[in-house]
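Quick notes on the structure that follows.
The other protein chains are all here in position, but one chain of the complex has been omitted.
Residue numbering begins at 1 within each chain, and the chains themselves are lettered A, B and C in the order written.
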Amino acid sequence: MKKVKIAIIGTGRIGKMHIENIANLREYFELVAIADSHNSELEKLAEKYQIPVFTKNYQDILNNKDIEAVLIASSTDTHAKIIIDAAKSGKDILCEKPIDTKIERIKEVLAAVKENDVILQIGFNRRFDHNFHKIHEYVAAGSLGDPQIIKISSRDPEPPSLDYVKVSGGLFSDMMIHDFDMARYLSHSEVTEVFANGAVLVDPNIGNVGDIDTAIVTLKFANGALGVIDNSRQAVYGYDQRAGVFGSKGQAFSQNDHLSSVELDDAAGGHLDKIPTFFIERYTQAYVDELKSFHTAITEHTEPAVTGFDGLQAVKIAQACLKSLKTHQPVVIK
Amino acid sequence: MKKVKIAIIGTGRIGKMHIENIANLREYFELVAIADSHNSELEKLAEKYQIPVFTKNYQDILNNKDIEAVLIASSTDTHAKIIIDAAKSGKDILCEKPIDTKIERIKEVLAAVKENDVILQIGFNRRFDHNFHKIHEYVAAGSLGDPQIIKISSRDPEPPSLDYVKVSGGLFSDMMIHDFDMARYLSHSEVTEVFANGAVLVDPNIGNVGDIDTAIVTLKFANGALGVIDNSRQAVYGYDQRAGVFGSKGQAFSQNDHLSSVELDDAAGGHLDKIPTFFIERYTQAYVDELKSFHTAITEHTEPAVTGFDGLQAVKIAQACLKSLKTHQPVVIK
Amino acid sequence: MKKVKIAIIGTGRIGKMHIENIANLREYFELVAIADSHNSELEKLAEKYQIPVFTKNYQDILNNKDIEAVLIASSTDTHAKIIIDAAKSGKDILCEKPIDTKIERIKEVLAAVKENDVILQIGFNRRFDHNFHKIHEYVAAGSLGDPQIIKISSRDPEPPSLDYVKVSGGLFSDMMIHDFDMARYLSHSEVTEVFANGAVLVDPNIGNVGDIDTAIVTLKFANGALGVIDNSRQAVYGYDQRAGVFGSKGQAFSQNDHLSSVELDDAAGGHLDKIPTFFIERYTQAYVDELKSFHTAITEHTEPAVTGFDGLQAVKIAQACLKSLKTHQPVVIK
Partner (left out) sequence: MKKVKIAIIGTGRIGKMHIENIANLREYFELVAIADSHNSELEKLAEKYQIPVFTKNYQDILNNKDIEAVLIASSTDTHAKIIIDAAKSGKDILCEKPIDTKIERIKEVLAAVKENDVILQIGFNRRFDHNFHKIHEYVAAGSLGDPQIIKISSRDPEPPSLDYVKVSGGLFSDMMIHDFDMARYLSHSEVTEVFANGAVLVDPNIGNVGDIDTAIVTLKFANGALGVIDNSRQAVYGYDQRAGVFGSKGQAFSQNDHLSSVELDDAAGGHLDKIPTFFIERYTQAYVDELKSFHTAITEHTEPAVTGFDGLQAVKIAQACLKSLKTHQPVVIK
């Protein structure tokens, strides 16, 4: 297998996880550089993973002809510029979601990617989850017939900090965006209309800064199917991630993974183990498989499993939901 | 235990099931009469269950001072008149849903019931289901904290005949009405607004006669919770009946009952037994428990488990959904 | 369908359950008589179920030419004599297990049944359970290939009274006898050897009266398969009844039925509903299906689903286990 020389831009929580995963994928990647303009412990990190190059300036990485690919895990507001710069320097790109919060800017990004004929994969990691991927496969294989009803439940174990909520772009852009991509992934179709109900049921402070913490969104799809997504910022029992597709030949739905399969029966009834409470714990293998998939796209120069167009569509749906919430009307997506 | 002298009006499919159940509840009821204006085998039926009186005219039953209660299982268009007549003759009443399709007429019925101080219980049998009742109890006990998200899936194994669809009043009034009641039952709150999406995905003929066969309805509740119901007229895997409530302290959700608990593992994977495909098979015990509950209401002269008001509310929600579907707007329920 | 005129001999706990079930199987049976030499409330019972004849002397029933079949639910020590008497009077017979505790006596019974060409069905009700029957069917259909390992767990919710334990014949004859029949039923083969381990872990008083309360028995089958049964007199979480067959093409195993399918998730983990704690609650439908099966054997004069030979074999295995426990040696069954 060809080893791809890769660099990582952005070394926050997600960036660090990617460093660990890439370092362990010895046969797939050679991690040759990391960049971060803020991280004061960059050298230490480089040392730990025996990464030859570390720099505050990501341009150093783009200028390095040896590096074939970059993984962008910096803050959202920097994504668009770095992608465009990386595309111009001919690097293949894996970028965390979202590309940008503005549709026009995303289109500029996609144009640059196209012009420079580089790979751009978006970090919708859940597509690589064993449960969701299995449902997707059942639909693709026709096991469910025509998809008619798509259902997704996605609930975080606890709300982010208020400071984060303020700059997050709101529940639809920050949290439900994963589910919009999942809806497209599971239905094998496009969302054509949304109607959004939102509420502040978890923490009034979230409402005070102009966001919601609970939402149910109904969807219409181009293939005629109907769908629904529910989100909550706080599921006290853990990180609740489930989906199901109902079709003309059957249905497929996933359950939450539990930390063990053990059932305890006592005089009070049956008891099951907890479910994960942290997204990295829940999607451990998905993040690894995302990287393997990126490796394939690079080495075979094929369309990645999650394209820039996928990144664009999810943002479009999120903006339609926000409009629906504000107008209390269904909103068509073109 | 006091044995209640009861009569059954209407001996179609549901009526026959009630006869069987009441006959077996020997300590609760004495089944003294049946009435049906159409059934040509009424005498045979009376003989089989050793029922002393059978008649084409339900007035015979109402005139019988010995009879304390009636169960109305005749066609929908006769419900209102029979309830009013029965109330006037002082009988306690268990009536299949819906009371009527018109709000004003339902109000007249409720007024008659109130005036004559008789028990009126509506046949929302699913409230007595072991799964749904358990969720209801968890909410009542506070185990889930404040309800925030209510989800109901309800899918029939196959569509009714087109002839039936034409006179059914439509999916919302005929099928989803059970789920509207369930939504109120599980949330312990009132529905204040709906938004309905509908589609014809199962059979174009259903669309041709002006109905839909697939629907997703989102709900708002007086207590602030959000909800969603999905319906399909055709689940090829059986009679799919599930619900869940998510709240501030946890969630409770039910699965479909399978015909056995056996898992078969072979080289192709794991295999589970089928789920029931017939509503009487699925709700066997619920229909029995419904009768026991009616017995309690009669003998203790207490409010029944499903009141006339419950019957009214479900119809109101159904009508709001129909309006939402037609206007493609959210509709407030007063 | 032909209605069979039947009488019940013995009206204790099990007898009463059979009365209720037979009374409800209106199209299958006409319950014309009950007999019990001890029950002081026999008349009341007859009245409740509108049974024309009640008598202290079961011979009255055998003398009644109208009665075609008898169900024997009297105490174990009376089974053999009543079966022989009933066979001589030409009645078809359903008898609760065991036929007798002595092999020779059972053989006399079987001879009488054969001589008089009547149906004798033994009350191993668990063969009619939805879970165990499904496994049996999978084996019969070849879905599991050749059976290789048979596993049965059978645990009572609580020990019987010490007075009962004293006269019960011991755990193998009284409790595990059901599992011996189940082992034969699921394996479709005969048990050829046993090795029994027993212990007193639940209540020392059970040991003081010469019995055990916990046991694991390993089995060899004529078809080469191996098996194991475990029993406990006290499972605090309910009536634990599970089995599994492993074969060359796969395995099938059952789980306990829960009172509902609801899963509650809270901060402590997941929680399931209880399982039944009473054998009549667990095997409600099995007892009904046992009667339907008996009806078929009578009206078609075919071999019953559980034969006298099945009754004999289970007692043989129980006695071999007792011998194995005492000698601490494997015991061959001929």
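Following the convention adopted for this analysis, contacts are C-beta pairs under 8 Å (C-beta built on N, C-alpha and C of every residue); 3 or more make two chains touch, one makes a residue touch a chain.
All values reported here derive from a predicted model rather than from experimental measurement.
> Which residue from C:197, C:277 or C:299 sits in contact with the chain not drawn here?
C:197
> For the chain not shown, which residue from A:149, A:252 or A:322 touches it across the whole complex?
Residue touching the absent chain, from the options given: A:252.
> Going by the touch rule given at the top, which residues of chain C touch the chain that is not shown?
Within chain C, the residues that touch the unshown chain are 146, 148-149, 151, 153, 155, 195, 197, 199, 201-202, 214-216, 218, 220, 224-228, 230, 232, 234-237, 240, 246, 248-251, 328-330.
> Spell out, residue by residue, where the missing chain touches chain B.
Interface residues of chain B facing the absent chain: 236-238, 240, 258, 263, 265-275.
> List the residues of chain A that touch the chain left out of this view.
Touch with the absent chain occurs at residues 23-24, 26-27, 48-50, 130-131, 133-135, 138, 143-144, 249-257, 259-267, 273.
Everything that follows uses one rule, which is that only the chains that are shown with their structure count from here on.
> Measuring centre to centre with CA averages, how many angstrom lie between chain A and chain B?
42
> From the C-alpha centre of chain B to that of chain C, how far is it in Å?
38
> Could you state the distance in Å from the CA-based centre of chain A to that of chain C?
57
> Got the chain A residues that touch at least 2 other chains?
Residues 236-237, 240 of chain A touch two or more partner chains.
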